[in-house]
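One chain of protein is taken out of this complex; the other chains stay put.
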Amino acid sequence: MDIWNIAEYACWGIAGVLVLWMIADMVRVGAEYDEALLLSSREGADELLERGNATGEAK
Amino acid sequence: MTTTTAGAGGERINLLKVLGPAHIWGLGVGIVLVGEYMGWNFSVGKGGALASLIACWVIGLLYTCVAMIDSEVTSTVAAAGGQYAQAKHIIGPLMAFNVALYLVMAYTMLEAGNAFVAGDLMKTVAGQLGHENLDSRPFTLLVIAFLAWLNYRGVFMTLTFNFIITAIAFVAVITLFIITGPWLPGVAVTHKEFLTGLPYGWIGVVAALQFGMWYYLGIEGTCQAAEECRSAGRSIPLGTITGMVTLIIAASLTWYVAAGLMPWEYLGQAYTPLYDAATIFGNKPLQAFLFVGTLFSTLASANGCINDASRAWFSMGRDRYMPQWFGAVHPRYRTPFRAIVFLIPIAVVAAYKLPLDGVITFSILSGLLGYTFMSFNVWRFRKLWPLGTIKRGYIHPFHPLPAIVLFILCIAVYFATFLGYADYLISILVFFIFASFWFAWHRYKYVRRGDQFTMPWPRPKGL
Partner (left out) sequence: MARQPYQPPRQGVPGMIIDSLLMLVLVFFALMAPAWIAEWRAAHEPAAEAAATDGAAPAVTWEELGQNPTMQSAWEKLGKDPAAAKEIIDHRFDYTIDIVKLLFVAALIVFYFWFMLSSSAREYREVIAERFGDKDQG
């Protein structure tokens, strides 16, 4: 058991923690927020398009 | 009718607009620079050192066309998903679906390749320091998990980190050139001893075009960040074109150093040519610096790939080309978090299970299909919305010459790929044909028709 073996285990561990954190956060956000809000982003909101956004709707 | 997608109080959450030209440069160059550390040299194996240099410049021309065309269209279609959104507004839905798949495949496969190489590099170093048979898998997994986590937590931090490690990797290439340069006493690079003409003749030059793509593959990914730029009309053209200049310089220097230090037969099959160059030169600190450069370039590339692939997947979800669930933005970090998480297992499986050259060829071909699309896309863009009818952040010169050159060069690269990897070419075409049938006959029924067109443009001319 040298430093490289320890590094192997450390990598498995840290990677596992990061992935679990992301999944936990994803589930939490899904439960806490309204799905319609999460899906509310609009494509291409930019200053080039301000004319379109100023009137509120694309149509 | 669009209120059906708004939140309860009518408020919306969008991706965060925080990026500047330096981030775009880092994103574009960061994805590609790993190609100067490894991969480009397979073009030497395909046709000799001179063929590789010709490929470097011919493919450089191809990518200059790509960068110019892309800058113009993206400075107008400022949307996450980049070329996907362009295709949707200019060619049509099925093309857009295919373009998004090219992007997701090209970047996810490249990410897997990078993570694999980073893990393998750790194994090599451990071997050199006396620890045989290190398990590289945890390192590969950590690279993917850490970079996904970084992407999940916010685009500004992700691309600032990317800018820094890309800059360090670029400095390492420059340092190698300066130290091995012909102006120092005891010259190291001796091209006249190593250049042996074209071992396969001109067919070898054509064959070299395929891996010549490695010198630049991924620079067009800058468009994916359009929706997150403070000013896309300025940042994208500036970041992309300075990135392209950076890469042409880095590619030429890389070729110059490596071709002047090693026989082409060795170079053509080496896994880490720049590290080998430093080894031949026998300078320990330089060797260490190039090790760091190699590692950072794989990280920067994987990082940019996660960023780009997730934007493309997210955009498809938003338009229901893929399940709508993926079109969510994180309320706090403002990132396409579900798309990021979904792509993790795909990258891990590709890195663990699939053959590296297959993964890389899949990536190159997906990119190539995308460039073919760009050539007729820009032509139709100019036809449907002639100059002056909509506001453009950047107008590329000499139209339609770049589009024609791009189209011809794409055909040449298909032929080059046929010479070495015909089976892969067939396999990937069959894949995209099946995916297209599936989309046209099944998936498209879930898509709202008129809502796909989001730009505040006038009606296209002649339709």
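So that you can tell them apart, the chains are marked A and B in the order they are listed, and the count of residues begins at 1 in each.
Criterion: a residue touches a chain if its C-beta (ideal position, glycine included) is under 8 Å from a C-beta of that chain, and two chains touch if they have at least 3 such contacts.
This one's a predicted model, so the numbers in the text were calculated from it and none came from an experiment.
Summary of contacts with the chain left out: across B:T124, B:Q287 or B:S436, the touching residue is B:S436.
Within the full complex, the residue among B:I31, B:M95, B:A312 or B:M374 touching the omitted chain is B:M95.
Within the complete assembly, B:I346 is the residue of B:I346, B:I364 or B:V378 that touches the hidden chain.
Shown as candidates are B:V117, B:L141 or B:I428; the residue that touches the absent chain is B:I428.
Touch with the hidden chain on the side of chain B covers residues 1, 45-46, 91-96, 98, 105, 190, 193-194, 200, 203-204, 207, 261-263, 265-266, 269, 276, 279-280, 282, 320, 322-325, 342, 346, 349-350, 354-355, 358-359, 362, 372, 414, 418-436, 438, 440, 443-450, 452-453, 459-460, 463.
Methods note: only the chains that are shown with their structure count from here on.
Our note on geometry: chain A versus chain B, Cα centroid distance of 22 Å, whole angstroms. Put simply, chain B touches chain A in their complex at residues 2, 4-8, 11-15, 75-81, 85, 126, 131, 134-135, 138-139, 141-142, 144-146, 148-149, 152, 226-227, 231-233, 315, 318-319, 324, 327-332, 337-338, 340-341, 344, 391, 393, 450, 453-456.
Note for the complex: chain A touches chain B at residues 2, 4, 7-9, 11-12, 14-16, 18-19, 21-23, 25-26, 29, 33-49, 51-53, 57-59.
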